[in-house]
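Complex shown without one protein chain; remaining protein chains in place.
Let's turn to chain A:
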Amino acid sequence: MLRFDSSGKPFIIIRDQDQKERLTGSEARKANILAAMTVANLMKTSIGPLGMDKILVDQDGEVTATNDGATILKNMQVENPIAKLLVELSQGQDDEIGDGTTSVVVLAGALLEESLSLLEKGIHPSKISEGYEKACDIAVKHLLTICDKIEFDKENYESLVLSAKTSLGSKIVNQYTDKIAKISVEAVLAVADLERKDVRFDLIKLEGKTGGTLGDTELIDGIIIPKNFSHPQMPKQIKNAKIAILTCPFEPPKPKTGHKLDIDSVKKYKELLEIEQNYFKEMTDLVKKSGATLVLCQWGFDDEANHLLLQKKLPAVRWVSGTDIELIAIATGARIVPRFSELTEKKLGKAGMVIEKSIGTTDEKMIVIEKCSNTKTVTILVKGGNKMVVEEGKRSIHDALCVTRNLIKDNRIVYGGGAAEISCSVALNKASKEITGIEQYSIRAFSQALLSVPIALASNSGLNSLEAVSEIQLQQLEDKKPFLGIDCLSKGTSNMKEQNVFDTLRGKIQEFLLATQMAKMILKIDDIIRPTGQY
């Protein structure tokens, strides 16, 4: 890049410019839009109950088969900067809402695709952005007018199960949606605080286990830790356990100072021996004195300490992971104790029952902590015929949990099957006629882009997509029913109210906002500089 200084000498602004590649202006924009569209097109086939899965093979050859947008994008290892932005976008939706991670990318891709023709008309990108902004506003306002409320309480949660089913419908678990949706909702309700509309997600643990089928997935009232007791002769079942949670090892202390302890006489040797022996005794005595009947420790045990624990009738579990420790501490009301000397009865947690169970023919054991005293904690034990199914099952259940949580926070819903998108699109079309100026074009483009999700839905379901969508559009206009959508499963009705297909309002709004933001951001870029050749 050349510029001239006051004396007319050229100087170079960008270093090593022969090693950099540069795209500017409309070329840059087009390249970006193309990249975004590529990603969006890739995701399109995963939308809807009949969407397909993707297999991702990571660097080490591990296989993941999934339908979850965020997971696909995260594991795709993209290089293109714009594609990376879309990955972030999907991630953002996942973090906020947990569902709709595919649709948000498809929508952003469609918005950019539409902007391409506007750019060709010579409309300035910032004008397009403004128009999109306005259109998004109108769409969100429209969503607020067409949304419905669903009612539920702790006993009657049918409506929640139905919405969880919508989320699960597109995943591999859809064979068992009834059961898994019920499990997810019950899990959320168990830990939810309906008054404050708050759900503590950290109290729900998802544990995977191969064996059986996805249909054998169960909800366990308590916590499962994939560990066993430290000594084979410890009792396998403890009633009314008082749990001491320790984060210090049952080993002689290892001071962090790099000291040496020299033994130069028999006397010193004996002293040291005594100190060592006392360490172990003191540790176990302190635990016993506190009244604990079960010890969970984050670290390992010395053989001697282990045996002393057995002798003192103190069942113990070693190498419990940090997150498990925290969960158990919350559930049982225990305090996590970093030093033996600080252990008191008050700091113990309580649980009605702790059992060690074995599963299958292999010698794998799990410890189940049930009837925790303090807060409700639940574990969803996901089963499946193979590792990949279990992993995908966990992801799907996580989505369903998110949907349920969102409904507890905000019980407004919009209808699925593309109904909400089509309705917004119709509304935008109408609104565009009342606006003069260039914005009209962008609003119309936005309305067109909104249809991309229902179109993808319909084409994944094997319908004649354009025809199906335009039919619904017409019906919505004529009947003024915003709950008509694509009949993906050929149930014979496009009434989503009857089919019980719905999404959360929050999720939908978030989807629109994020996609618009992303489209605007990409439109604003007019220069790409990247190194070429070796790097």
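The rule is simple: a residue touches a chain if its C-beta (ideal position, glycine included) is under 8 Å from a C-beta of that chain, and two chains touch if they have at least 3 such contacts; residues count from 1.
Quick note on the criterion: contacts and distances are computed from a predicted model.
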Exercise. Which of "Ciliary neurotrophic factor receptor subunit alpha", "dolichyl-diphosphooligosaccharide--protein glycotransferase", "CCT-beta" or "Phosphatidylinositol glycan anchor biosynthesis class U" is the UniProt protein name of the chain not shown?
Worked result: "CCT-beta"
For this session: Touching the absent chain in the whole complex: find that residue among A:70, A:111, A:135 or A:172.
Result: A:172
Exercise. If the hidden chain were put back, which of A:79, A:195 or A:478 would touch it?
Worked result: A:79
Exercise. Looking at A:151, A:264, A:434 or A:478, which makes contact with the chain not pictured?
Worked result: A:264
Exercise. For the full complex, which residue in A:213, A:240, A:321 or A:493 touches the chain that was left out?
Worked result: A:213
Seminar exercise, completed: Residues of chain A touching the missing chain are 21, 23, 27-28, 30-31, 34-35, 37-39, 42, 45, 50, 52-61, 63, 65, 67, 75-80, 82-83, 172, 175, 210-214, 231-233, 251-255, 258-266, 269-270, 272-273, 275-276, 279-280, 302-304, 306-308, 310-311, 358, 360-363, 384-389, 392, 462
